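Below you will find the structure I want to go over with you.
Only one protein chain is missing from this complex, and each of the others stays in its spot.
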Amino acid sequence: MRLKCPLCGERDRREFYYSGAADYLSRPEAGAAPAAWDDYLHNRDNPAGVTRDLWYHEQGCAQWLVVTRNTVTHEITAVELVAGRAAE
Amino acid sequence: MRVEGKGIIDRSHPLRFTFDGKSYGGYRGDTLASALLANDVRLMGRSFKYHRPRGPLTAGSEEPNALVEIHGKTNQTPNVRATMLEVFDGLDVRSQNRMGTLKYDLLEVNDLLAPFLSAGFYYKTFMWPRAFWERVYEPVIRRAAGLGSLSGKHDEGVYEKAWAWCDLLVIGAGPTGLMAALTAARAGAQVILADENPLLGGRLVGDGGTLGGEPAAIWVAGVEAELRSMPNVRVMTRTTVTGAYDNGTFGALERVGLHRPARPNLPRECFWRIVAKRAVLGAGALERPIAFPDNDRPGILLTSAVRTYLNRFGVVPGRRVTIFDGSEAGRVLARELMAAGVQVAAIIDPRAEASGLEDCPVHLGAQVVGSRGRLGLRAITVRKGAETFEIETDCLAMSGGWNPSLHLTCHMNGRPRWSEDIMAFVPMEGAVPGLTAAGAAAGRFSTHAALGDGKAAATAALKDLGMAVPDLPLPAAEDAPYEPRALWDVGGEGRAWIDFANDVTTKDVRLAAKENYTSVEHMKRYTTQGMAPDQGKSSNVAALAVLADATGRSIADTGITTFRPPFVPVSIASMGAGGRGAGFAPQRFLTSDQASRDRGAPMIEAGLWYRPSYFPKPGETGWKEACDREVGWVRTAVGVADVSTLGKIDIQGRDAARFLDFVYTNTFSTLPVGRVRYGLMLREDGMVLDDGTTARLGENHFLMTTTTAAAGLVMRHLDFVHQAFCADWDLRFLSVTESWAQFAVAGPMARALLNATLDAPLGDLPFMGVTTVRVGGVEARLFRISFSGEEGYELAVPTRYGEALFRDLVGRAETMGGGPYGMEALNVLRIEKGFITHAEIHGRVTAFDIGMEKMVSAKKDCIGKAAAQRPGLTGPERQQLVGLKTHAPLTAGAHLFRPGAVVEPATDEGYVTSVCWSPTLNCWLALAFLADGRARHGEQIRLVDHLRDIDVTCEVTGPVFLDPDGGRMRA
């Protein structure tokens, strides 16, 4: 499996660390209801199909990436910088 | 027997090898199977279950029968295919899976018991008496099962792993692959051509024949010479592509040194990771046997195998050959044999309508329905209409048609499609993105089709990659239409083998169907068909066909089980190359490593680091004595320890303080420049992630330290928080762990030692202060922090000065009645002070649990704050950090019970995380988690360690045993 890091180019999967669904980017506001935190931390759509998840180019540029990926075929259709998302 | 004038073995290089202790001759270019057949040895192995005598069925890697052990000076290799093993001088091979000799195998008794050993019999018996399973039945079954043996000794062989990249990977160097590789090579593409054989050519080698009007071998040699001369082409022989993985990654096994005597440093095998933009699968096809009673005797081979032995090796596996084949290939073989002077006793052609004109007897509309010969074929029984007769023969060539070698197209879940046109499964297009099956692998069997397909596949790939494509002419080649065959099973009462390797017969498949194991997966798993070393390569389709017949379904509806990687079995050593010994994980060494070893310190693993356990002195009896002494030094004089393994993260920017406020529970924006603060960091789920000190070096400049264990984790966490939640803040940070060597100097004489070491005497540095100093002219950082409870400092210099500084500090300390201390003493010192490590913050504890909930600032948000407030994470039912004190030895991992309570899960109130003998307090100390522990200081608690037979009562205390007010640290 290979991912195309926006900064480093195509690299083998073993350079990356995976953490989970991109839901983890949508942190509730401080003081949000406990249910919002429960949802944020634990509950997932977990699709059998296209998903967006978080990868970290740990042995490269140290950038966190949002990868659009199919969980059934492993096809990767987009890789974006998490930091770039905030700047948009 | 060897046939003069045939074969492309090198007769000028005779060599000798042994099989079961007996010496035989062969030639360079022989496989073990060809060389033994040349010596009229047909019996090479015993089958898995019934221990039937077996010889080679094939001439390739799909061989189910002829598996042998190679013995070497230091080790042995089991389950080697005799058909792939190239012989060399001194090769020592032994047969396997026998009790007794190969000819007289005591376990042949299983064959007589076959009626009781039908598919799945073991699920129905061996259940009584219950205790007999582990004691009697299973040991007997285990001894009988298995094939070859491992030696039980470490594999000292050399193995390698490597990477390669290319535009086009061509898998298989038959006509398809050669044409594909040549097309791409001439276009200037980076090409890798891989084939599992030592020779290029694929079936062209085994079949002989002509290409472009000349012997095929000449065409192959021409293409090979051209490819090998081109810098953009890598030709990899003896290399099997074993697996297709995501994004153009392929695994491949190269047999680097297995065909010659072992030499130092010559790898046995190399496991390749090939990254290809495009790939062509030109793996050809595999011939199918036909199921008839006793079709497994040595001397019964596939038609293509007999042809390969004749044309490649100049060997015939017998002297009176019969052929059971309903295609033109059988006729060609007959003619080739006869031309070479070999007697062909008969052709048994199941087709009623075919030519009967050959220079040997031809029985049309006939089938082989039996055989005899205990250790090798002696005769076959032929049925023609109502008539049955026997033909004496010692070699039968059979063919039940061909299966495309589509295995790699299934590795990413592609499901093959049944084709009635060729009565075989064909690959699903696009099953592996970027890979195209071509030629026989795609079900197009003629040489002409293969050449054209190879060219077309390469052309399409090159166009995809935007490369110009040369138009290569195709050499003229045979283009006979393929004759699809559906003769799986001739029927009859006897046992007819489908899966030779696992001894699965047509009866077993029918029994599975009868018992309603009718899903193809159930049949496979119930009968074990397809689960042997050949993974059903020659048996799958026949098994499906028999199952389809037994269940009244079509083959297409019956479906097929999945081929999974690897295509051929791959040694653990090759895929695990580099993992032996210390190679498994990186080793990180302190700058003081050698200095510590020089002092005799045993080094222990701390994460990836090695740290000194203790520094022994002559006359001491062990670690404990040394540890007590080192603790004493720190408590009464001065000790020096290398603490460089702690993670160090340099954080800068206008928003650095704001960032620390967000990732730490407590506040850092209020920390004055030149001061250090202890910080507690949570995971977003509210559990403690790490702790450590952070120093403010400048208004917008901080240096964070993490624990050794969590250094990488914290860095990753900070990167996430920054990039995900505050990427627009003015903030940069970098790990500087390896840039600084840092040494703890602790004890009442620490300041004196520093004053002796530093270029200028230390001024007034308060507890939790940081300053810049010079040592030996080098700028250094000095932190006044303590993990021992004594007046303590940590002195950090650029890494390159670390060793010199350590030696200097230790030397001076020794003149002051102190010296270096190791991990054991460090641990005692911190337990005496109740300082926690990851033994306590093990991922299940909150700030509340360790008594630090007040460090979670109420004034601001921070990572983990919300989740830590969940009801289950606070309150008296939580187990809280306490100290335990007693005079009897304690053990970490013991559990805590109320004195007098019955020891059972319901009364289990906690557990011990860290223990030590305290030479300072003259008692045993422990840190532990105890239910509602903070409210129970002063109580007695019972500590039970079943494993080490310890049962003692202790006093519950606060976790800080020594100097709870911290007067010593601040002194």
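A and B are the chain letters, set down in written order, and residue numbers restart from 1 in every chain.
By our rule, a contact is a pair of C-beta atoms (placed from the backbone, for glycine too) under 8 Å apart; a residue touches a chain by one contact, two chains touch by 3 or more.
Here is the rule we go by: contacts and distances are computed from a predicted model.
Colleague: Since a chain is absent, check the UniProt entry for it and pick the matching name: "Sarcosine oxidase subunit beta", "LytTR family transcriptional regulator", "Fe-S cluster assembly ATPase SufC" or "ABC transporter permease".
Modeller: Record says "Sarcosine oxidase subunit beta".
Colleague: Write out, one label after another, the shown chains that touch the chain missing from the document.
Modeller: When the full complex is considered, the omitted chain touches A, B.
Colleague: I'm checking contacts with the chain that's been left out. Which of B:206, B:251 or B:616 qualifies?
Modeller: Among B:206, B:251 or B:616, only B:251 touches the chain that is not shown.
Colleague: Out of B:31, B:58, B:77 or B:303, point to the residue that touches the absent chain in the complete complex.
Modeller: B:77
Colleague: Give the residue, chosen from B:335, B:870 or B:937, that touches the chain omitted from the document.
Modeller: Checking the options B:335, B:870 or B:937, the one contacting the hidden chain is B:870.
Colleague: Who touches the missing chain here, B:104, B:165 or B:584?
Modeller: B:584
Colleague: Which residues does subunit B use to touch the chain missing from this display?
Modeller: 48, 75-79, 97, 115-118, 121-128, 130, 133-134, 138, 141-143, 145-157, 159, 161, 243, 245-246, 249, 251, 271, 273, 411-413, 507, 511, 514-517, 519, 521-522, 525-526, 528, 531-533, 535, 564-566, 569-573, 575-585, 587, 604-605, 683-687, 838-839, 842-844, 867, 870-873, 891-895, 903-905, 908, 911-914, 944-948
Colleague: Can you list where subunit A touches the absent chain?
Modeller: Residues of subunit A in contact with the hidden chain: 1, 12-14, 17-21, 34-35, 38-39, 41-48, 51, 53, 55, 69, 71-74.
The rule is simple: only the chains that are shown with their structure count from here on.
Colleague: Could you pull out which subunit B residues touch subunit A in their complex?
Modeller: Those in contact with subunit A are residues 245-249, 273, 275, 412, 433, 684-685, 712, 715-716, 719-720, 722-728, 861, 865-867, 869-870.
Colleague: Which positions of subunit A touch subunit B when the two form their complex?
Modeller: 1-2, 12-13, 17, 19, 24-25, 27-28, 30-32, 34, 37, 41, 54, 56, 58, 62-64, 73-76, 81-87
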